[in-house]
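All protein chains of the complex are present and in place, except for one that has been dropped.
All chains are identified by letter, namely A, B and C, in their written order; residue positions are counted from 1 within each chain.
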């Protein structure tokens, strides 16, 4: 019975035929960047130039953050126990959760719910930022995507907003995020800057992505980082070494510039 | 004690400072495509134009292959049981193994070991392909990366080799892979075409990647596909539905072209 | 600095010395059943006779439920892709979630919150069951741990309650659970029986376990079942077979009795 079949709208497969959201895979390989292909896959449509550059910058921004994030520990522990590369990547991704990499999803949810109150009236953004700040106080919640454990000014945030601005990309979510930064900083009497998770949350919200995909941007971006750590552990360390108790230091290439 | 510190050569982190393999993250966000950043992360150096295009085409080629691969079942089952997006992606990656997505690693290992016998003498490639075919017979092994469960002519293979050829990119691994295709097809009396895994194995071997990274190219490429399936399951299906027993059909966009 | 050490109260380890919650491991191996050791580990104290039998019956009750639960699919898919036994068990456990195996946690949470309203007055249980039923209606929620996809009378429920009754084990959570069964069945005009998850939820609540450990009882119990399915898949099936599309049938030992 035809109606017993379940449906998928992602990719159609036939003999010698692979079409992602309707487009031929060989053409995508030739014509699209990987970031554009990711956009197509998740959004269902081809990105414009602004969306393509923003998606690329988002995926690059979180590709690695050194050896201290807990997901790196998860991945290295799985290799250290004597397991395959795919198990190690799975082990790292399992660690990504509400408290690690989860700020994109949480911030996007809040921005989408509150920016909707502004409708199409940009003049209302400042007022809504103030209301949102009061709501956070009332709920005793910190705004996710603001502040950083290490960085006082996350270097990825201005670059992402710069790329958005270059394309005149300024929807109500970016606006609300920036307005909120002012309100929160004023309230605290010191800067509480938007971190890369907050910036990604604002940008993907303006791009029309559901907040429930928030963690996906971090996961897709970070997998190559986890691979690099798995491979370094595999090739450079002894099995079942003490993971953690000793500090580490960077011994890779010195600072250099892309010409 | 300084020598009790373990070392990592991937990313150095300081206050407001993130440098991947020595390069500033904000500059990478602006100057590099995501595929180039992946190359930098895994290889330690910036790619040339050929490597950048090849890496992009590799990552795009395996981004999704419909709802039937077992990794999709793994991801959908985790969502269906009532779990988070990251657990679902981990569940799918766990299914990727020696028999699903493992052909890249296995083919690259064989190609790297046998092509090394040719040294720098391209004239010896055909001879080595014949020896390799005999070795496979002797071991009763099928050559990984050849033939396909569904496709008689994998549409991704010629596109990947075309991009390589355009850049004059033809090292001994691609040469051996193609020579082997002729030998194996002649022996079987019918075409045994290189599939996308075999093509990727040949190309990454010519790019100088360790075969032990083979599964990584498939994993990195496929994560967005798994995300798309997780999201579709989450938004379109009931929890704990019967997964599998019923066939499915594609109901996404019809065939269309990238202009 | 001593106060930089983090603390654990589970097991102390020294040279040739392993003490779980203070007890020597060799003595535990000799004196306790595994179910008693699990109780000791999770609760911190030795069980009495009633708790020991109940814990044993709980762990046995959910040890396997055939090949159709989605966690079995997860485990078999990981083996089928060509992976290790531990990855396969992890893959199955990932599928256990809010909608599969999650009813113990959810039911225990509700029973613990509502039974607390009765204080030590058993006469108030019926009244609270009625209030709880109204609350569920109001929230448009179904009570977790009641009814079953397959069984109209879950054979594990009466056995678990029978063991509890034999020991005079009847706290307010079991009482509330049974009172609720009457209220809900009366409201629906047909039996809505407590399933094994609901029964476990009631019993562990009377045993004083935190509802946040609810999924743990199902996970611990089910791991041997997942192992059996992984091993059967590994030894009896071809790699990357179609998982799901075809129905299965049981061909193990016929019905038999424990003498």
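One rule holds in what follows: contacts are C-beta pairs under 8 Å (C-beta built on N, C-alpha and C of every residue); 3 or more make two chains touch, one makes a residue touch a chain.
It should be emphasised that the depicted structure is a prediction, and the values quoted were computed from it without experimental measurement.
Novice: Can you list where chain C touches the absent chain?
Specialist: Residue positions of chain C that touch the missing chain: 4-13, 15-35, 37-38, 41-42, 44, 46, 56-57, 59-61, 63-68, 84-87, 89-91, 93-94, 96-97, 101, 150-156, 158-160, 163, 210, 212-213, 215-216, 219-220, 223-225, 227-229, 231-232, 234-237, 241, 246-258.
Novice: Write the list of chain A residues that the hidden chain touches.
Specialist: 70-71, 73-74, 77-78, 80-83, 87-88, 90-91, 94-102, 239-240, 243-247
Novice: Identify the residues of chain B touching the omitted chain, counting contacts across the whole complex.
Specialist: Contact residues on chain B toward the absent chain are 83-84, 86-87, 90, 94.
Keep in mind that, in the parts below, only the chains that are shown with their structure count from here on.
Novice: Look at both sides of the chain B and chain C contact and report whether the same residue positions are involved, with over half shared, or different ones.
Specialist: same
Novice: If you count the contact pairs for each chain pair, which pair has the most?
Specialist: Greatest number of C-beta pairs in contact occurs for A-B.
Novice: To test your reading of the model: what rotation angle superimposes chain A on chain B by C-alpha positions, in degrees to the nearest 5?
Specialist: About 180 degrees of rotation relates the two copies.
Novice: Where the centres are mean C-alpha positions, what is the separation of chain A from chain C, in Å?
Specialist: Computed from C-alpha means, the inter-chain centre distance equals 36 Å.
Novice: Between chain A and chain B, what is the separation of their C-alpha centroids in Å?
Specialist: 23
Novice: Mind checking the centre-to-centre distance between chain B and chain C? Centres are C-alpha means, answer in whole Å.
Specialist: Those two chain centres are 40 Å apart.
Novice: Two-or-more-chain contact residues of chain A, please, as numbers and ranges.
Specialist: Within chain A, the residues that touch at least two other chains are 84, 86-87, 90, 94.
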